[in-house]
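These notes concern the structure reproduced below.
Removed: one protein chain of the complex. Kept in place: all other protein chains.
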Amino acid sequence: MIPALFTHVPVTTIKEASDALNHYGDDAKLLAGGHSLIPLMKLRLATPGYLIDIARINDLRGIREDKDKLVVGALTTHEQIENSPLIRKYAPIIGAAAKLVGDPQVRNRGTIGGSVAHGDAASDLSVALFGANASFVATGPNGKRVISAVDFFLGFWTTALNQDDVLTEIHIPYAPSTNWSYQKFTIRSQDWAVVSVAVSGSNIILGAMGEIPLRAEKCEQAIASGADFEQAASFADEGTSPSSDIRASADYRRHLAKVLVFDALTEAKKRS
Amino acid sequence: MDLNHEFIVNVPIANAWTILTDLELIAPCLPGAQLTEIDGDTYFGNVKVKVGPILAQFEGRAEFLERNEVEHRAALKGEGRDKSGKGSTSATITARLEAVTDTSTKCLVHTDLAITGKLAQFGRGALADVSDKILAMFVENLNKLIAAS
Amino acid sequence: MSLVGAKVLRKEDPALLTGHGKFVDDFSPPNSCFGQFVMSDQAHAKIISIDVSEALKMPGVLGVWTAADFISFPNLPGGMPDFERPVLAHDRVRWAGEPIAIVVAENRYQAADAVPTVIVEYETLDAVSSVAQATAPGAPLLFDAHRSNVLTKVPMLDDLEKHFVKSFSRASLRIVNQRCAVVPIETVGCLADWTLDGLTIWATTQAPHHLRNKLASWLDTPQNLCRVVAPDVGGGFGAKIVWYPEFFVAPLLSKWLRRPVKFMQTRSESMVQMTHGRDQVHDIEVGFEKNGKINALRMVISQNLGAYGDPTGLGLATLTGWMAAGCYKIAHVSTGFRTVVTNTTPVAAYRGAGRPEATFSIERIIDLVALKTNVDPVKVRQINFIQPNEFPYETHNEAVIYDSGDFPQALDECLRLLDYDAVKAEQAKNLADKNAPLIGIGFSCWLEIAGFGPNGSLEGFGHLASWESAQIRIAPDGSATIFIGSSPHGQGHETFVAQIASDELGIPFERISVIHGDTATVIQGVGTMGSRGVPTVGSAVKVASERLMVRAKKIAAHLLEAAEQDIEVKDNAFNVRGTPGKKVSWSDVGLTSFQPLRLPPELQAGTLEERLFHESPNFSYPSGAYACVVEVNRKTGKVKIQKMIVVDDCGTVINPLLAEGQVHGGVAQGIAQALYEQVCYDPSTGQPITANLIDYLIPSAPDLPNYIAGRITTLCPNNPLGAKGIGESGAVGSPPAVVNAVVNALSSFGVEHIDMPVTPEKVWHAMNGRK
Partner (left out) sequence: MAIVRIKINGVMQQHDVEDRTLLIHYIRENSRLTGAHIGCDTSNCGACTVLLNGSAVKSCTVLAVQVQDEEVTTVEGLSGDFNGLSPVQEGFRQQHGLQCGYCTPGMVMASTALLRENPKPTEDDIRHALEGNICRCTGYEMIVNSVRWAAENGGGK
């Protein structure tokens, strides 16, 4: 299939990108790796008139250390994250999640920023980043905003990014190399998560259990008050609203959430 | 796809009924909706729905199938087609009012929604969730509208 | 050294591996334009109006056509009267995806832009997508005049009730064989170029001559001016036997526009336009003795045909009924069927076409009997087997006479490769360990009807005949070109045909070329389907080679001044037996065959050419015994295949590499049906909800196991090679082995059956006693 006509607008600075978004309004979308957007454009479900291509903004690349956190440029590919020694050292859960995104070809092209900005509740990186207490740097006409994961995901495919915001960086606080786990349940190997769970320290985050990645608050509280993993996991679906689709019913997703939370807690403990 | 919503407003049933059956008043309650033309009992308009990168613009019409004042039941049928071929939608919204007290009314909204074409055929779009959310906003706005009357 | 039976590397591969394959979409003659269908997005609706005015104004658009433009042309061939499929929908659409109009533009981008601008106004009708919906009282009708959605109904002649009453016990089961999408990685497409010299159409088809014959008649043009080419074809699996509307309209559009016109489905289009497979519901009852011996079996098949009723689709239930008893000797078998139209993509052949459905049911029933009698499933199979000395075996249907086989030996070989006792021990151990996955062992002893076939067997599906053709031509240098009527799409015909011919002719493999898939060069052919390649075209090549060799030896004898009976061919030369060194090369014989002065007087120039239409007196019946060991995750219900053992009997194997490749591919599709794939519709609207490869779950490399392949051989008496065919075996045999293994793993939960695909969720429900 073939995308509808659009105009490609290559930009080389963040400001140009933001200006272009501002200028073209609702009809513009940012293009990074394109692996969330181009398939939707080929199906003509998404038909933006302008694609602001940020791939050549070099400031958006790379992973660096910054005091107590890693700063990951939005254009960093899944493959670069998967193989980054810094990620391995300071945020191994992010590397583990990146390795499970799509397939090798997708990981070579898809970017962390594109994946996160798409706001998909089943996105491996979004769930893991939430787990790792990451925050997201949005650069708009009025400068930078740092948005915590809690405030970032708003609804189905909807984030706190404004129309003229560019997601420029992702900040990942140094995480312990222990006590983490990322669990993903799929029907076949290369697939979206039916349900996923990130456990990082005391955080327990659920993927695909609602419109956005969700904190399993009841589980976290149970663990904090000394419950064993099985008890804690039994609360995994509380406050969630999973949907029923071709892959799984809501009921089954609720069940899987409990299984995966238990498995994630168990694996995380093994790592500690 | 059947979707159900209900709410209670603190207005008498007669007032609620008047608003409920005035399409010009209630149309703006549907997020993204705009009336463009009225031809007798048929209302023409469009509805813009944006979900992430997906922007659907349905053009179509709506008309009342039923306005039963005795039973306080109204049924509205709307049909629309996305301009760029993403699909079509047709919905029959049946609203029923029940007097709770003299000054409060319960409104039950049942929507039978059918979506066809690419939007319906793209499984990961969580169509049901999105539709339900839009309808929930419609009902919420309707609630506010009636309450404010 | 004989090449038949050797692992010869394929002739086809170098081109395909270097990007020099030629698939339909790889052809782009100058001035080509591109056609695309406007598809219905309604499952069932009356067409009120079609507005093409906007589309005509779109950039690059050369024209827009609707049913009204084809009114003087017939419906698509092969349908049932009153249910024929029009080339484009006119007054009514009957499934979401049915073509309504055609846009032709300068290129595919512009066509894609213009298609959504065609505005179709519908009056929506209620839609039915399943047999149950279509046959419910008051169901909306697809064809009002017919007053029912049941197209054909063949009742059971005898309900066998008296035999059930006499049995020790009886059991019944309703089995759903779900709808599958065929998904060859190349979709359907064609390129038509109708010039003053006539029509050439390159098409993704398994049966080019078949298409040529129907197409010429549809176009009312002589067959000599209608050339169909099947170039490299990217998989077919049955769905490319079908006559798709683009094959018929593209030539006309080319004629009207005076330009080559290409159609190439996108995958999303293909998921709803390419015919689907399976979609049967079986109601089965079985009567049996305490020891598991089955006395009586009755089965009523409901075939969901989708919209209209494809000519192949109409025959599927018949094949299922024929094969209902599998490899078992059941004294009383009765079958009946009905075919039902629904608002879904038409159903036609998919790898196995009717036989996987039969095999799945009988093999599930055998396990059900084992469960009810508490006899080991292996024993139940053994006690019911047709024995090796009982062939030819007449079944409950007079058309079906099993040729040969050794079912007990195949199962023994399978058990040996499995190490049944060891796996059972592991199963018991894991059952006791709550942290270990549940182990299940499933068997499938199967046979299928193949080698289509004897006179009449394909004619019933609308084909010209059931023979297959081969034509061998020796060049003046003694190399050979062989034209075959059966055109492959991955099976390796060029290789196995050259192997057979090389053995017979004594010409080196490299000096033999094989030509297929072009009606301008191949005299007439039938096609590649029904596991018929080796049994039919292979046999044709063998016999034609033998006949040609009589004359070749005559020439050699003449040149060598020796007796014909003393001539033997070896190392690319004709030798005189008993006289070392006295020989003449194939090149000399080839050259001589064109030189009348050097030929024996009874032969004429060009004598070294032979053509043959091989007819088989009967079908062939490949068989086998498969076993599957699964691990079931107790918490999630996810199934992992630990072992897949496949013992096949396809008679003579020409090339073990190719045979194994066919089995692997079939088994993979069978496992995919068992665990992953299903075409789904929204039951309230008939909208397809698995219309792309995100939602239709095709397994990739990490999802499938390695296959432990074994083999036994019983020869097919119905062709000179003794070959039975192997194309469909894996897809026929594997689904019940997988499902039986899962049900076996869950036996401690009282589970008796799970419908395919056996998803983690279904297993989880089964473990929790929920439906």
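Residue numbering begins at 1 within each chain, and the chains themselves are lettered A, B and C in the order written.
Here is the rule we go by: a residue touches a chain if its C-beta (ideal position, glycine included) is under 8 Å from a C-beta of that chain, and two chains touch if they have at least 3 such contacts.
Being a predicted model, the structure only gives us computed values, none of them experimental.
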item	value
Chains in view that touch the one left out, judged over the entire complex	A, C
Selected residue (touches chain absent from view) among C:G21, C:G63, C:P508 or C:P600	C:G21
Per the touch definition above, residue among C:P184, C:G277 or C:G624 touching the missing chain	C:P184
Touching residue (missing chain; options C:T652, C:Q669 or C:T690)	C:Q669
Option touching the unshown chain, where C:A475, C:I698 or C:L715 are the choices	C:I698
Residue ranges of subunit C at the interface with the undisplayed chain	9-10, 12-14, 16-23, 25-26, 28, 109, 183-187, 232-235, 237, 266-268, 489-492, 657-658, 660-661, 664-669, 692-694, 698, 700-702, 704, 706-707, 730
Residue ranges of subunit A at the interface with the undisplayed chain	1-8, 10, 31, 34-35, 38-39, 42-43, 51, 53, 55, 79, 102-106, 108-109, 189-190
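Please note the rule applied: only the chains that are shown with their structure count from here on.
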item	value
Approximate Å spacing (C-alpha centroids) for the pair subunit A, subunit B	34
Centre distance in Å when subunit B and subunit C are each reduced to the mean of their C-alpha atoms	49
Overlap residues in subunit C, where contacts from two or more other chains coincide	116, 268, 689-690, 692, 694-695
Touching two or more other chains - residue numbers and ranges from subunit B	84-85, 118, 122-124
Sites on subunit A touched by subunit C in the complex	1-2, 4-5, 43-44, 103, 185, 187-192, 246-249, 252, 255-256, 259
Footprint of subunit A on subunit B - complex, ascending	50-55, 84-86, 118-119, 122-126, 128-130, 133
Parts of subunit C lying in touch with subunit B, wherever the complex brings them together	41-43, 96, 115-117, 119, 124, 268, 682, 684-685, 687-692, 694-695
